[in-house]
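The structure under discussion appears below in the form of structure tokens.
Omission of a single protein chain aside, the complex is shown with its protein chains in their original locations.
Entry: subunit A
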């Protein structure tokens, strides 16, 4: 398929960025994919897309990242893009408690549309604004632990932990994938789900994401 033209990666992982409007999803993405930060990036409309290839051990991984709009009205559209995602960053703004308080709702929506085995990281963004912090680190960490999520605090502005956050998620996905590959022999489609998801991505109709070459 289309990916055959490029030989420089072994995996494509689809990762979605979710969370309330204005928490910094777009800047996390631009920091990770282009090492850029815009003080006033424009609001994301619907879903926007970016990509970056990273090397983990011997594997080259193309992270295909879907940046979704946080606005409630768009969810009918954006939730369609959770399908096939193997990783998610659930982002909140640690200076606005309200954006953290709704994390549970986001999580539910994610699990409603994505596979249950999706790797999820809770991300408290804007750690550069310590004096305005409204969400204590420990509280968020507890929430993450109780829900089986990875957790990090980041700053897209000063770059703290941004690279690490994506790397951790991708590494976790890779680990799961490798295990799965050992157990389920020689299937081309990488999914973290069970039989249901496996059927969805039969060899004939692979998605652009999640394809091993």
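Criterion: a residue touches a chain if its C-beta (ideal position, glycine included) is under 8 Å from a C-beta of that chain, and two chains touch if they have at least 3 such contacts; residues count from 1.
Everything below uses one rule, namely that contacts and distances are computed from a predicted model.
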Among "pyridoxal 5'-phosphate synthase (glutamine hydrolyzing)", "TBC1 domain family member 22B isoform X2", "SKP1-like protein" or "GTP-binding protein RAB5", UniProt-listed name of the chain not shown: "TBC1 domain family member 22B isoform X2"
Going by the contact rule already stated, which one of A:38, A:105 or A:181 would touch the omitted chain in the full complex? A:38
Residue of A:48, A:109, A:128 or A:163 in touch with the missing chain, whole complex considered: A:48
Looking at the whole complex, which of A:71, A:129 or A:157 touches the chain that is not displayed? A:71
What residue numbers in subunit A mark contact with the hidden partner chain? 1-3, 5-6, 21-22, 38-51, 62, 64, 69, 71, 73-74, 76-77, 80, 207-208
